[in-house]
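Yeah, one chain of the complex is gone here, protein chain that is, but the others are all in their spots.
Up next is chain A:
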Amino acid sequence: MKILIVEDNRELAETLVHYFKQEGYLCETAYNYQTAEEKVHLYEYDVIVLDITLPDGSGLEILKQLKQKRPDAGVLIISAKDALDDKLNGLNLGADDYLTKPFHLAELNARIQSLLRRKRFNGSHEITVGDLRLNTVTAQVLVKGQEIILTRKEYELLLYFLSNRNRILNKEAIAEHLWGDNIDMADSFDFIYTHIKNLRKKIASHGSTNNIKSVYGMGYKFVAE
């Protein structure tokens, strides 16, 4: 798995590289337009994480060139611009997803994984973790071969946990993942608690050993056995 991170802020780029290396991805970085352009022409990447405001050019230009050369390349735009026009512009040019800064690393990871699942459809639309099986096309969840019925939010929550297994997810990231910008109220964390409680119950009902653990003061963690 090869990822190119195009981001002019070195600090942020390095953090992303560090994060994705732990994930087991091969990471390369480009800090400016010129390097990014070169790398895009020379090598092939599974996913390109692209910042659109670069010191010597626009990421959208790279996106255009890339799409002409290899229309199937996965591109995820990260930008501080959150205007609807910018998003539509990026997506119209062929980007697969758009994430506004500042984002949660877990969210970026979940989006990249879902992007990869969509790109390579050969079987990878099923995620298997221990005795849990989740099909991202039919949205079916099987525990030890038996289907459990989840609400939409519970399904999304589980998928988010599976994408970021064995990693602490804080409540803010979960809340934003589930409800987007609509959620900026303190009691939204109680909502998360309710959802997690129900999800745990449903998974445990068939005797699965996989479970969601609370990490005191920080958030939750999906522990895969």
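The rule is short, and it goes like this: a residue touches a chain if its C-beta (ideal position, glycine included) is under 8 Å from a C-beta of that chain, and two chains touch if they have at least 3 such contacts; residues count from 1.
Here, contacts and distances are computed from a predicted model.
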The chain dropped from view, which UniProt name applies: "Sugar ABC transporter permease", "Proteasome subunit alpha", "histidine kinase" or "4Fe-4S dicluster domain-containing protein"?
"histidine kinase"
Per the whole complex, from A:K39, A:H104, A:K119 or A:R165 the residue touching the absent chain is A:H104
The listed residue (A:K67, A:K153 or A:H206) that touches the chain absent from the view is A:K153
Name, in rising order, the residues on chain A that touch the hidden chain in the full complex.
9, 11-12, 15-16, 18-19, 53, 78, 80-84, 100-106, 151, 153, 167-168, 170, 172-173, 179, 182-188, 190-191, 194-195, 215-219
